[in-house]
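A single protein chain has been omitted from the complex, and every remaining protein chain is retained in its original position.
Going in written order, the chains are labelled A, B and C, and every chain counts its residues from 1.
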Amino acid sequence: MNPLSVVVRTVCDLFAWFMIVFGVNVLLHGYVTPGGGFQGGAIIATFTAFLLVAYGGKRVAARVNNKLFDLFEEIGLIVFFILAFLGFPITFFFNFMARPLAESASGILPGVGTVALMSAAVGLEVTGALSLIILTMHKGIRMFKVEPLEQETGHER
Amino acid sequence: MIANAPFLLVGLLFLGGMIAIFMEKNLVKIAIAISVIGSSVNLFLVALGYRNGGTVPIHYMAGENTVMVLPTPQAMTLTAIVIALATTALLLSLIMLVYRHYGTLDIDEIRRLRG
Amino acid sequence: MNWNDHLPALLLAIPLFGAFVAPVASPFGRTTRNALLASFSFLTLLVSLFLLRHTLTNGIAVYVMGGESFDLTLPLGMKLPVRIIMEVDAFSAFMAVCGSIASFAGALFSMNYMEKFTGLGRFVSLYFLLTVGMLGMMITGDMFNFFVFLEISSIASIGLIAFWRDRPEAVEASIKYMLISQVSSMVFLIAAGALYGKYNVLNMAAMGALIKPGTLEKLALVFLVGTLAMKCGAFPLHMWLPDAYAEAPSGVSCLLVAVSQASLYGLMRVCFSLYGVNLGGAFIPWAMIVMGLSSMFFGVAMAVVQHDIKRLIGYHSVSQVGYMLLGLGVGMLVLTDARGMAEYGFTAIKGGIFHIFNYTMYKALLFLAAGAVYYTTGKRDLNELGGLARRMPFTTGMFVIAAAAISGLPPFNGFVSKLLIYESAFAVHPALTVVALVTSVLTLASFVKVFQTAFLGPERSAFATVREVPTAMLFGMGVLTLAVLVATLFPSWTLSYLVEPAARALVDQAGYVGAVMGGGL
Partner (left out) sequence: MLGTVYTGFGYWDVSSWIAFFTIAAALVLWLRAQGREDYKEGTEQDEIYWSGNVVPEEGAEITVPASSAYWGFRKAMAPFYKILTGMHTGIGTDIVGYYVVVVALLAVFILL
């Protein structure tokens, strides 16, 4: 993919960061709004797609490290699992942090408990995974320069 | 009668997707048809949970109005959307691999495994 | 707290954790990854065995995900259950044991089998996800949750079938399976949604208590049956199955066999526990029987003419699924008829369930043996194979045991379950038994062909350097051989401690409903 014109790149510079902020907002308010981890993560991952379209594959591939997204994915998954596992003396997935609404002085937050944390973990996971999907699929296009498929060593063809 | 309009649309979308699977030969178009079928099913689920005059099923946002739409079908729809995203990404990746191996997207020519 | 109460959650949590840590652990090297693969699948097997013991002594185990207590199915005096509920009766636990044995054997086998390839961290991750999807389908008690696990297992299996990205055939088989599995899972979701719209409940037990015969229910039943019969490979819907089984890596084919049995479990759960006496006449049982007979006969007829070893075994999967559909269909036919049930229906169900165990074990073993041949020789075409018996004595021996068991040669376990099915199907109509017997003969014929061309004969000069496969692979096959031999030598023990409680749990709709709804129907 070739980089687009200077107009697009400038707009990308200006607005791309707002997408991340918006995504984080959606992600963190997942427990009270119709948003949540997946939606927020998908919005943040749009940032990667945006960069790819505006700046072209070569530059993004040089700058972006796939290991970072791998790390995001792993941290999200493991945090999610640990949060679910911590409810174990009662049940798996039990919301052990939640308190009844009446006990708390201020609003909704204490009633939420692990749901908000889980939604953040899912958001991290989806960010990493979707960005990885986008980058990997872009790497797989190779529309003009056809490279041979990497050969596996195990079986003869 | 007008309350049944979403279900009519669901039927139309489902049939359209199904017809497209059989009429189209291009794998990418078939992938689009499968996405259309998935969307029609999601619409079906959301339409199931609607109550007349209902609001968002979130306690502090619903306000005075106590009639809420059913939250369970919405949760189901969200899950189905996530699954549909995963399958679409996988399907498109597989299509890319097929194109690189076979050099074509015509589904009638991708038939080394038969008999 | 008592860990026995939490076994259903642990059964899912352990392989799920394995799937999540596998990409983290795999950069630490081969040994760490292999240890992870073996240890987590072994833990899963242990948990499933404990779960089986728990259900056999304490009856149906109910587990409410995220509830205030593990058995609080109806909180706050509600009439309908709200949370996702796992419901494990003897049949589910039996299936979970079958599935986790296959998973353990496939994991042991894959350690050496896959070591030459790249991307193994993802492989381990997908393998455990497939295990989670399979076990989740087997123990869940919730309609939508069943759909989610169905999709998890189909996505993971699609990824694993296409794991050898550099083989065009593997990608082709994967994309064909993907097309049909996507369309059919959407149909499944429509059926689940329609039932939810009518009864306002997603829990299978609660739905079973509420359900009444009607047009919508019949349509939903057809959609559910069609999808699940496709997933387990009944005759006109089986086209994806030999492709997928043949092109997947062998350890994965071994697990895919168990996954198709999970779909069969779902089919039986829908027909027996969800609909039960409301099935609405003899149409669905007869459809099941006809599907079973046609899968049996046409599957084996296609298998006789194949000359790719894994594809041949894949077509045998179609034909073996037919036996289970026949046995369970005969049982379903007499579900409302107490006399017929006592005379032959219960025997048919026992035969069908025993055949599920036998089929999972010997078919997984056959796939692993075919994989061992592919591992050492690099060939799958029977025309190019020959004379391997002297080179690979252990593989040959285990292949002979599995082939004799699948052909129903006495005294092996395949004969026992087939005998139960023959005799009970004979009571319905003799023609059913005739088809089943002809199928058995053709099965033997095709395995004689495989054994003669691949293992017997003079040694080929091309295979002069072939050695026996590594020890871990032999252990993987040995686990399954052991299971086959146990079922062979102690058939009455297996029948009375594993199969009969499972069969009784399957036909006991009131018990299944009562475990969630609290006794009062």
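As a convention for this text, a contact is a pair of C-beta atoms (placed from the backbone, for glycine too) under 8 Å apart; a residue touches a chain by one contact, two chains touch by 3 or more.
Note that the structure is predicted; figures quoted are calculated from it, not measured.
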Chains still shown that are in contact with the chain withheld from the display: B, C
Option touching the unshown chain, where C:Arg33, C:Lys176 or C:Arg269 are the choices: C:Lys176
Among C:Tyr199, C:Phe298 or C:Tyr359, residue touching the chain not depicted: C:Phe298
Residue touching the undisplayed chain, where the options are B:Ile30, B:Leu45 or B:Val69: B:Ile30
Residue ranges of chain C at the interface with the undisplayed chain: 175-176, 179-180, 183-184, 187, 215, 218-219, 221-223, 225-226, 230, 236-237, 239-240, 243, 280, 283-284, 287, 298, 301-302, 304-305, 307, 343-344, 347, 381-383, 385-387, 410-411, 415-416, 419-420, 423-424, 426, 445, 449-450, 452-454, 457-461, 488-493, 495
Where the unshown chain meets chain B, residue by residue: 18, 21-22, 30, 107-108, 110-115
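The working rule: only the chains that are shown with their structure count from here on.
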Centre distance in Å when chain A and chain C are each reduced to the mean of their C-alpha atoms: 34
Whole-Å gap between the CA centroids of chain B and chain C: 28
Sites on chain A at which at least two other chains make contact: 149
Shared interface positions of chain B, touching two or more other chains: 97, 101
Residues on chain C engaged by chain B in the complex (per definition of touch): 144, 148, 151, 155, 158-159, 162, 165, 168-169, 171-176, 178-179, 182-183, 186, 189-190, 193, 196-197, 202, 242-243, 246-247
Touching residues on chain A, where the partner in the complex is chain C: 70, 73-74, 77-78, 81, 84-85, 87-95, 149-157
Parts of chain C lying in touch with chain A, wherever the complex brings them together: 1, 6, 9-10, 12-13, 16-17, 20-21, 23-24, 63-70, 114, 116-118, 164-167, 374, 378
